[in-house]
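Take this structure, written in structure tokens, and hold onto it; I'll ask about it next.
All protein chains but one are shown at their positions in the complex.
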Amino acid sequence: MLEVRGLTKRFGALRASDGIDFDVAEGETHAVIGPNGAGKTTFISQLAGNLRPDSGSVRFAGADITALPAPRRARLGLARSFQITSVYPDFSALHNVALAIQAHSGHSFRFWRDARSDPSLLHRAKNVLHEVGLGGRSQVLAANLAHGEQRQLEVAMALATRPRLLLLDEPMAGMGAEESQRMIALLASLKRRHTIILVEHDMDAVFRLADRISVLVYGRVIATDTPEKIRRNEEVRQAYLGSEA
Amino acid sequence: MKPRLVLWGLAIALLVALPPLATALEQTYYIDLVRRMLILSIAAISLNLILGYGGLVSFGHAAYLGVGAYSVGIMAFYGVSSGWLQWPLAVGASALVALAIGAVSIRTSGIYFIMITLAFTQMLYYLGISLAEFGGDDGMRLKAKSQFSGLINLGDPVAFYYLALALMLFSVFLVYRIVNSRFGMVLRAAKSNDARTRAIGFSPYFYRLAAFVLAGAMCGLAGALYANHTNYITPGLMSWQQSGDLMFMVILGGMASTAGPVIGTFALLLIEEALKGWTEYWQVVLGPLLVLSVIFFKRGLAGMFYKPDA
Partner (left out) sequence: MTWGLVFEQLLNGLQYGVMLFLMAAGLTLVLGIMNMVNLAHGSLYMVGAYLAVALTGWTGNYFAGVALALLGTLLIGMAVEVVALRALYHRDHLDQVLATFGLILFFNELVSMIWGRGAQYASLPGWLQGHIDLFTGSRYPVYRVAILVVGLSTALILWYVVTRTRLGMLVRAGASNRTMVGALGVNIRLLYTVVFGVGAALAGLAGLMAGPIYAVQPGMGELILIQVFVVIVIGGIGSVRGALVGAIIVGVVDTLGRAFLKPLLASVISPPAAEAAGPALASMLIYLLMAVVLAVRPSGLFSSR
């Protein structure tokens, strides 16, 4: 589904991405882990279309998307959630999701009909909110949601766009133990139906959810393998895991 | 019944009742005064669309007042005084200018956008000054008021007043529908969180440009009305001072609210009237007042009456 070859991005003398090769098969949940500063965010930004690589290519469902801007990629079915919560604070949770749905249901150059009460948008929005566990909070302003709920909203908005590929950037960032478990359960339920790239620090989540794990260190992928093999990989342990796993 | 609608009803009733009241009290000056406020309200309403709802700090919106006014004035100059021809041209010309300016400006953001919109308006201002044939710096007299095949006589102050009122209310309604439509939601979303809007699949540029053109067109209509109101068209209509005034009308009233621009326009112009009566150097008072209002008065006057639209 996603094929990355030789992705390179330099910031001055710093090689944030150094010739990355990366694959995701359809239906797979592929986690990306690595120490801070490894270049995970830079990598994700290049996949999502927020950053242009210096060289290399990104192919999505057979098409070369390397030069496409973020909105185009989103319309092709590549959805992302942000590491630092990025929702619409002054809209309700329901309208947040409705907007994501609106982006994928026909064009939006309609100037007259009231979109705030459009049943075709709101019905699906309610369903998506229910799916992520925010069913009872649809009328709450996003700014007034708890941090964990906002992270759930991030996932909801990504789901609402009927994505072919989900790019989840640290969905559990800043969450407490209980919230993390809920999020892991949610992501587990998504596993079967979606192709997912999961960037995470939470090793518990990574090892429970991932089909494969890629380890990113100093902009290079030092290993790509199943969770058990990664756990035992000597290089990975030295660079990142230590005695954690 | 919703309190907001009640307030609107009251306001409309008052505005409708003004001309007969003023005539009865022999204070017909107020018909002219309020008519000016109604016309400039239309300009403020149009600016609110892109500034209040769209987040585009356009410091050059007065340009379209000028384009609209000059369209009417120039056509009248050449003997075309039919409003049926003039006003659509005023709106169309404003839309075209907005398209040209917007296409370049909206590629930028932040401070650049503010400076660029200001610069382009200044360019039009200088263009207006250099057109010696149309009065240049001094401006020109409107040769004849716009004619509408006898349907309405703009020379009649009261009839003109009601036309302005009707058009103002129509503008309010139009913008209300637009900002709550699919288009409007995207525009507001892009203001609320640009990155998020791109991530779900919208390219904000086109929505902003469309809004910019719509706002320019609506302001062009205000310009056409204004030319008929003052009977005189000067480049000063396109000055940065006028643009700043328009922005204050939007801010004072409360951005991103339906009634805000109307309240703001009336408030600012009433304050100006009051100060003018008091001293010749009224701007020396208005200036600091505006500064203080920005520093202390975050949500505008409309925010005092009710929460702005979500």
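When the chains are written out, they are named A and B in that same order, and each has its own residue count from 1.
Here is the rule we use: contacts are C-beta pairs under 8 Å (C-beta built on N, C-alpha and C of every residue); 3 or more make two chains touch, one makes a residue touch a chain.
Just so you know, these numbers come straight off a predicted model, no measurement behind them.
Here is the thing to keep in mind: the chain we left out touches B in the whole complex. Across B:L15, B:L65, B:L118 or B:M140, the residue that sits in touch with the chain not pictured is B:L118.
In the complete complex, the hidden chain is touched by one of B:Y30, B:Y162, B:Y176 or B:W240, namely B:W240. Screening B:L127, B:A166, B:A195 or B:A274 for touch with the missing chain picks out B:L127. If you put the missing chain back, the residues of chain B touching it would be 51, 57, 59, 104, 107-108, 110-112, 114-116, 118-120, 122-123, 126-127, 129-133, 240, 244, 247-248, 251, 281-284, 286-291, 294-295.
By definition in this document, only the chains that are shown with their structure count from here on.
Interface residues of chain B, counted against chain A in their complex, comprise 177-178, 180-186, 189, 192-193, 195-203, 207, 210, 310.
Residue ranges on chain A touching chain B, taken from their complex, read 48, 50, 69-72, 74-75, 79-80, 82, 86-92, 95, 99-100, 102-104, 108-116, 118, 141, 157, 160-161.
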